[in-house]
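The complex appears here without one of its protein chains, the remainder shown in place.
As written, the chain order gives the labels A, B, C, D and E, with residue 1 at the start of each chain.
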Amino acid sequence: MSNLLRLWDSTGLAHFQPGQVVMILIGLCLLFLAIRKQFEPLLLVPIGFGGVLANIPGAGLAYSAAENALHSADPAVLAEMARLLGQSVASDAEALLQALGLAAAPVQQAAASAAEAAGFSDGMLHTFYTVAIASGVAPLVIFMGVGAMTDFGPLLANPRTLFLGAAAQFGIFATVLGAVGLSTLGLMDFSLADAAAIGIIGGADGPTAIYVASLLAPDLLGPIAVAAYSYMALVPLIQPPIMRALTTQAEREIVMTQLREVSQREKIVFPLMLLILVALLLPAAAPLLGMFCFGNLMKECGVVKRLSDAAQNALINITTIFLGLSVGSKLVADKFLDIETLGIMLLGVVAFAIGTASGVLIAKLMNRFGSHPLNPLIGSAGVSAVPMAARVSNRLGLEANPSNYLLMHAMGPNVAGVIGSAVAAGVMISLVGV
Amino acid sequence: MSNLLRLWDSTGLAHFQPGQVVMILIGLCLLFLAIRKQFEPLLLVPIGFGGVLANIPGAGLAYSAAENALHSADPAVLAEMARLLGQSVASDAEALLQALGLAAAPVQQAAASAAEAAGFSDGMLHTFYTVAIASGVAPLVIFMGVGAMTDFGPLLANPRTLFLGAAAQFGIFATVLGAVGLSTLGLMDFSLADAAAIGIIGGADGPTAIYVASLLAPDLLGPIAVAAYSYMALVPLIQPPIMRALTTQAEREIVMTQLREVSQREKIVFPLMLLILVALLLPAAAPLLGMFCFGNLMKECGVVKRLSDAAQNALINITTIFLGLSVGSKLVADKFLDIETLGIMLLGVVAFAIGTASGVLIAKLMNRFGSHPLNPLIGSAGVSAVPMAARVSNRLGLEANPSNYLLMHAMGPNVAGVIGSAVAAGVMISLVGV
Amino acid sequence: MSNLLRLWDSTGLAHFQPGQVVMILIGLCLLFLAIRKQFEPLLLVPIGFGGVLANIPGAGLAYSAAENALHSADPAVLAEMARLLGQSVASDAEALLQALGLAAAPVQQAAASAAEAAGFSDGMLHTFYTVAIASGVAPLVIFMGVGAMTDFGPLLANPRTLFLGAAAQFGIFATVLGAVGLSTLGLMDFSLADAAAIGIIGGADGPTAIYVASLLAPDLLGPIAVAAYSYMALVPLIQPPIMRALTTQAEREIVMTQLREVSQREKIVFPLMLLILVALLLPAAAPLLGMFCFGNLMKECGVVKRLSDAAQNALINITTIFLGLSVGSKLVADKFLDIETLGIMLLGVVAFAIGTASGVLIAKLMNRFGSHPLNPLIGSAGVSAVPMAARVSNRLGLEANPSNYLLMHAMGPNVAGVIGSAVAAGVMISLVGV
Amino acid sequence: MREDELFMQGVELMLFGVSAVVIFLSLLVLAIGLASQVILRFFPQPAESQAVAPRRTSAAAESSLDAERIAVITAAVHQHRQRRRNG
Amino acid sequence: MREDELFMQGVELMLFGVSAVVIFLSLLVLAIGLASQVILRFFPQPAESQAVAPRRTSAAAESSLDAERIAVITAAVHQHRQRRRNG
Partner (left out) sequence: MREDELFMQGVELMLFGVSAVVIFLSLLVLAIGLASQVILRFFPQPAESQAVAPRRTSAAAESSLDAERIAVITAAVHQHRQRRRNG
């Protein structure tokens, strides 16, 4: 009989909370979007699946050993944890969880040891999160792989397009202002660090957003990553109306002059030059841009094909699996189902819109004052979202003039946007980070 | 002269113990079976080699830093360790090793620190074990890869075969009973947790057995893994006599109706449905079945081919190398050469036999009462041992009727057996686990 | 305004030290040699890039959290660290860094916790170093991959060439003597352990050198690795003059008898035999040679192609990336720019020269007393530097006699040299290691 | 723990375990049947295209960085060259 | 922290951030221009070979353990066999 109770108690049915049901439905919804609508499936499939796993009641996959001990509601364990955390023995699990979150490192270690001694262990997703994201490694490794897949040829052929990559980052900082504005109005409760992490969504670059969020606002990492990847997938819907509204038919028809060929030596020198500029001016961006440049150097130098292949295939794919599942671990109901999440989703789309608009407007300005014709449609590609945004520019160009292929021209601002948001990330980390 | 002594003392010859010689021979024997007889070579080559490495005298590859310090027999070190472990200074290494095993986490940490300060370090295989198995990660990653390689089409076309996968798990629970029976008779000394871990051998699924053993009976992990993989390789010898004994020629000749084609949508929905059932009923199986479903979803959804390839190739292969070596670390003489190991080997083969028999008998029953003809030979495939058991069914079917291809029909119970033993593992963990 | 100061303070320009500039130039120089001159690019590209990253001022990528806290020069943090390290509050960062290096493990842990609480974290390269090298894993995994790529056929066909692999290791031990000689003369300050680690450069085998250095002289790992890989790349320049000086034209023209074919069984037995010899005689070499033999067994046994492919491709490539970056972390100015580095570079080239000479001379001796003709040019291949040294032997043979292909004959001593230096490493570790 | 008690626990474990496995897999059989019926009735897939179409879209989604881009770029370059020659 | 203060910090962060990004990327534009001029003037690469040559040398560097060795070995073995037949 006691076994029967234990068996029932060990089912999920006995413990399901409404929030968990909602989150599982959100996870399934992300999977639907990823699989059916092909919304950034490489990330949203693992994130969505991780979100479902994280909310399985009683499994505690997303929690640490100490959190699992507190969730267990075993009175003896709670009393011991209360003692270790310096709380009254009468404290409930909720209060103890909060105390645990605020405790100093040695206290947390003691709590973890006690929990493990009582037979609790870190959940699988929590382990993945610790190894992949809390250590900072996974986003950096993915950035290295992205570097090894990026061709800077179009950018080097027309370096002025870097300004478009800079312009589109205005979306980031406008969103920071929006977030602190919401806090000032008392509608939300974002700190400056939170606002900075939310702003990076506007960078339209997944690993950068995750890296910054893991440093500045780990509690908001779940919604930030979901927003970043969702809106990146939505770029073909978000950008065109803005681009059409801000350009005339004549501007959209502008044919750009063909790009010159870029020599291999220029391509080899570029990542080193960028690295040295980072070293001189923005050390806080050194991990992100350093790994990016390393990946790109491996690709371009041509003498380490084995390593470059590994970075572009086995390594980035394996890391993506664990990064996605780890992000999923931040979709637990008690952290995700919050008014702040709505704010983040709202601010994210605003960030994309402002970034797109800034890119287009600066492109118009550059077209007016530059010597070479510049089609403003490629300005929107500056938000990054490689290569989706460049393809959107190309599509709108073809709409206006069926022989106007803008793709290659748009790749310049597109990869510039990646650099731009990594630079913005570095600025945030050095100004806001502890 | 002192150097000469030191050199001699640093050879293996000076320290060889009979048990180590025996274990090295066992390791070589596993390698012979794996290479010459092709007994599950992907696991038994690393396990056998790891077993040899683990028993190199004086190298301490399978021990932690603290264990290596105690094995060193340096009096000063022993005295310090005795003090830390709260034992009398006169205690010998043997006694201290036992005390270390039983010590609380903080004491173990202190012992580890002291050992490292004295210049000892964790052995290579011990490090692999900690990272790959003690963390639970390696079996789960392999299960994800297996999921990404499994086609549930035959199962979905004929879901009734799931009952065969259930029936064959009876071998697991009968073996649990056998193990506690041996203890009750005083022949062996298995706890209930030990018995549960031993039973899972009957699941005929390597990663599941290793995962459960690492949670419930880490000390028995070596023999359990060796038994599981050896008997899986022996399936073509163990199963046929039982299958022939329990079926008539007429039954073996039964031709089954062709399976319908299964749509991609059904294949995508299946892992999600299984996951939700796990969430509702058996959270303890969530890590194993969650990763399995995740792998399968990546394969079937068709939009993350990169990730699915990584899970099926680079990731599972790398993990298999380290999993195998880690299991080898549990083949050290003082843990393996024990009467319990004999018991485990004996119980393991019994488990396979009972599982095979139950599968065949239930298949006969279903054939009698079902509407469609069902060849009882496919019942034995329910033990899993994918795809060996299904091929055995096919072979016996062809023997009875040269045009009776059962392979595809047997794949249904075969993959059902994987799910069945993961479910059984979940039940064990939730009922017996701390 | 304060933000402006903070921004300036966060640039690299505000913190650049001359040593860092020098080291960044050295890193770029290594990259130039690797990319343009193809000096062992697979290692020197990551090492060179890591060296640049490690010296970015203010980024602290190569330092632990505690070191970064001390570098921050924040008075409150320094005071707290001084308290933890038991130093006077007036101590400057320099003194505290030294005290940290010498502190016991628990004190270091406390310092790390305090640093993390104050918002500092381990640098990216420091994390890579800890995981990849300090744990000993990366060199061992690479050695496994090298084993899986090595064909022992030529060695088994002519086992006498093992003596050439032994002879060339004389360079290792002569260099040890040179290093302690420099210390005895008061020119350098190498301990016996340092000398042993430096000597292994003469083994001309990257992973062995890094493995030994990480155990015996972690502070010297940077220059040792750079020297080892640089001189390996310079083998075509270093060896020929020595080989020409020590041989006559007649000797160089010697044509060797064709090698017999070696059966697969002999190739399978060889790694096991080598392993058992290691177990009997030299357990200290068990990690290195064990993983090497494991890789080779996987290759030769033919039944685990999946695993052998993983060891030769995905796994070794991924590990090489992180090993290289980790070595780069030891190229920080304050550890590398030292008179000792010059000594190491000097001793390294001497080691290569002596190893080459010993190999050639013993080959001449064997040619005089053996029954089969033996071209002394293959003696130099005994230093290892696979397959560069064997190709040098081949080239000089062709110079002397345009139809005298020595490559296959030189592969015997070449792979023997790998075993020889791993054995030498084992001897060093057991005699000098703590 | 007395030996009898251990044995009784083993029996209990067997009973609960077997039942749990059977119940779980029975529910799975039901769920599969239900899902198949729903999918085949309300969300049918054309049998022919099912193997090909999704694969193509997925390939497109993934090769975004390679094939498609290269194709369009090639077209663009070609276009430009044509124009220059004719111009 | 007062709310106004937070907002002012946000404004400050925006101003500094935007300026930093623009300055950084402007310097990068200058650096690229400079580097391109230096490379194209002083270290030009023959346009044709650039795509092929380095790839070949790199391949050679990497396949050292496979292709080249096998080729030379094959040649050596062939040579020996020839000689034996003729001898």
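FYI, a residue touches a chain if its C-beta (ideal position, glycine included) is under 8 Å from a C-beta of that chain, and two chains touch if they have at least 3 such contacts.
Just so it is clear, the structure is predicted and the values come from calculations on it, not from any experiment.
**Q** Looking at the whole complex, which of C:Q17, C:T248 or C:Q264 touches the chain that is not displayed?
**A** C:Q264
**Q** Considering the complete complex, identify which of C:V255, C:V350 or C:L431 is in touch with the unshown chain.
**A** Residue touching the absent chain, from the options given: C:L431.
**Q** From the list C:A62, C:A103, C:L140 or C:L156, which touches the chain that is not on show?
**A** Of the candidates C:A62, C:A103, C:L140 or C:L156, C:L156 is in touch with the missing chain.
**Q** Identify the residues of subunit C touching the omitted chain, counting contacts across the whole complex.
**A** That gives, for subunit C, the contact residues 155-156, 159-160, 162-163, 165-166, 169-170, 172-174, 176-177, 179-181, 183-184, 186, 191-192, 195-196, 261, 263-266, 269-270, 273-274, 277, 281-282, 302-306, 416, 419-420, 423-424, 427-428, 431-432.
Note that in this section only the chains that are shown with their structure count from here on.
**Q** Farthest chain from subunit D, going by mean C-alpha coordinates, please.
**A** C
**Q** Averaging only over C-alpha atoms, locate the centres of subunit C and subunit D and give their separation in whole Å.
**A** Distance between chain centres: 46 Å.
**Q** Averaging over Cα atoms per chain, report the distance between subunit A and subunit B in Å.
**A** Whole-Å distance between the two chain centres: 38.
**Q** For subunit B and subunit D, let me know how many angstrom lie between their CA-based centres, rounded off.
**A** 27
**Q** Would you pick out the residues of subunit D that each touch at least 2 other chains?
**A** If we look for residues of subunit D contacting two or more partner chains, we find 13, 16, 20, 57-58, 61-62.
**Q** What parts of subunit C, by residue number, touch at least two of the other chains?
**A** 3, 7, 38, 41-42, 314
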